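Just one protein chain is left out here, and the rest sit where they should.
Each chain gets a letter, A and B, in the order it is written, and its residues are counted from 1.
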Amino acid sequence: MNNRAIVAHKVAVGVLWASAVLTLGILVFILAYILYHGLPVLSWSFISQSPTEMGRSGGILPTIVGTFALTILALAIATPLGVGTAIFLTEYTRPGPLTRVVRFGAESLAGVPSIIFGLFGFMFFVIYLGLGWSILSGALTLAAMILPTIIRTSEEAIRAVPDSYREISFALGGTRWQTVTRAVLPSALPGILTGVMLGMGRSIGETAAVIFTAGSTLRLPTSVTDPVRTMAVHFYILAREGISMPNAYGTAAILVISILAVNFVAYWLMQRFIARHS
Amino acid sequence: MSEEGRVTREGHPKRGRRRAGLSERGVERVLTVVALSAIGVLGLITVFIFIGGLPAIAKTGLWAFVSGHKWAPGRGVFGIFPMIMGSLWVTIGALAIGVPLSLACAIFLAEVAPPKTARVIKPAIELLAGIPSVIYGFMGLVILVPLIRTHLGGPGFSVLASSVVLGIMILPTVISISYDAMKAVPEAYRDGSLALGATKWQTIVMVLLPAARSGILAAIILGMGRAIGETMAVIMVAGNATMVPGSLLDPVRTLTSNIALEMGYAAGTHRAALFGTGVILFVIIMLLSILASFTTTARGKAKVNPKP
Partner (left out) sequence: MTNGGPPKLAANGLSYHYGDLQALRNVTLEVQPNDLLTIMGPTGSGKTTLLRAFNRLNDMLTGTRMTGRLDMDGLDLYGPETDPAEVRRRIGMVFALPIPLPMSIYDNVAYGPRLHGVTRKAELDEVVEKGLRDAILWDEVKDRLVDSALRLSGGQQQRLSIARVLAVEPEVILLDEPTSGLDPISTLRIEELLKQLRERYTIVLVTHNPQQAARVGERVAFFYLGELVETGPSQRVFTRPLDRRTEDYISGRFG
């Protein structure tokens, strides 16, 4: 080995380390910056009160309620579809034209930008189905958007369940569905939930897909047919229109804390899943 | 063995007699319908985006629509050439910034990082993917834009600011997919090279990267899709002027921001023109998506040793 090669190696490794540190640094900086400016704004009244003067003062309660209503409804729609698709792909078919079509659909959908989901949701749910700007329209749009994530993670989780579990269940006289529900899914559950949490994270932070489907009303919703403004949309409007920087930071802080919590739970579930299958 | 399907006396358990609860055949039918949901949604999206956009494209003419330099909704003039160029510029900029950094991180994680460090970096990158676009855009707005304005001149809202923000936003996508591609390279390749006396870095450049290239290519294409499709972050830092940018410091409007900025109040042909913008965007994304899946299937076929 000549010296130049060794020097090149050392320089390269240095650059690689620097890149990783830079990436980590960007993340830490963003989180720290938002929390540094946002945490002082937070108070019980900020969380529990409705905004006044378009958000210039008052709290952000309706946007918190709106965000979680949308997210939970979206998950309730997308999870059965996503997990069902994953079960279909792993347990009920052999690779063939049909699975290729299903996979193509999921993979392409994963690449569709959120603004396109927004346009589609507006045209289809809001106008064509007549659901108007509402929690329902927004949640359906979000469900379409997070469906591929749930399919992919569920499929990976289900595939990771050892075949021996299936054989045991079959050998004891279990039907395919019994085997799926009693032997496979319980084992794959943490992995599936990881996907659900990732979908949840995406829903909470999404703006473009919900702004044209769920609306941007600041009223507290009373039913799924009411329009809402999510935290992300509220933050965007506050910041972009310069309505109130402190309240924008406060909203961002709650947004970031929610995302952190969701990711932490997803990570924890994933670790449990890995521990169980090794 | 690989040949599919000739099972004489095929005895799929689904043929089983009905036991308590759901019949196996019913379950299978329901699941088949469920499994078609993703492709169904994709189909609906295609149909409704086109329904929304075609009137405007037909009225203006496809060529005039995509090559027109003027976007003046008030006068019914719809040319999205500046936005196409805008999307192109910021995407190239994002790739120029994001791809080297992503590949460096992926190589670091796959080859160099001590396990403990990797255990910190990997979840951090996943978290980076979870941060909402509006937060990225906001960070660009309060940090980057003033920085560019003071040090480099111009309004700050610029191709450069958009490129940096998007470059960071595509990191998680490009890192994780190219990392997977690098991890899929058989250990024996590395050992062979190291055994010949190559340094680790030489091994990475001469063996690892070529072996993982189709996966890396797919990662870059998907990152590109992400950059082209990003909306909220770009709106906040791009300046959104409807002209073809002349330099990195000029403001720019992308296809996505064009839609998001005006959807709130557009009606009639104007709204249709925004959907038309969506049609162009959607077509670009689908082409990229097909290209990416093509490179990954090519990789799948070329794989010497698929996992047992």
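In this section, contacts are C-beta pairs under 8 Å (C-beta built on N, C-alpha and C of every residue); 3 or more make two chains touch, one makes a residue touch a chain.
Only a predicted model underlies this, so the values are computations on that prediction, with no experimental measurement involved.
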Listed residues A:48, A:164 or A:271, member touching the removed chain: A:164
Candidates A:153, A:187, A:230 or A:258 - the one touching the absent chain: A:187
Residue touching the undisplayed chain, where the options are A:40, A:80 or A:173: A:173
Subunit A residues touching the omitted chain (full complex): 94, 162, 164-175, 178, 182-183, 186-187, 276
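One rule holds in what follows: only the chains that are shown with their structure count from here on.
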Residue ranges of subunit A touching subunit B (in the complex, touch as defined): 1, 5-6, 8-9, 12-13, 15-17, 19-20, 22-24, 26-27, 30, 33-34, 80-81, 84-85, 87-89, 92, 94-96, 98, 101-102, 104-109, 111-120, 122-124, 128, 144, 147-148, 151, 170, 175-178, 198, 201-202, 204-208, 211-212, 232, 235-236, 239-240, 248, 252, 255-256, 259-260, 262-263, 266-267
Of subunit B, residues touching subunit A in the complex: 4-5, 13-14, 16, 19, 21-22, 24, 27-28, 30-32, 34-42, 44-45, 48-49, 51-52, 101, 104-105, 107-109, 112-113, 117, 120-121, 123-128, 130-139, 141, 143, 168, 171, 175, 197-202, 204, 222, 225, 228-232, 235-236, 256, 259-260, 263-264, 274-275, 278, 281-282, 285-286, 288-290, 292-293
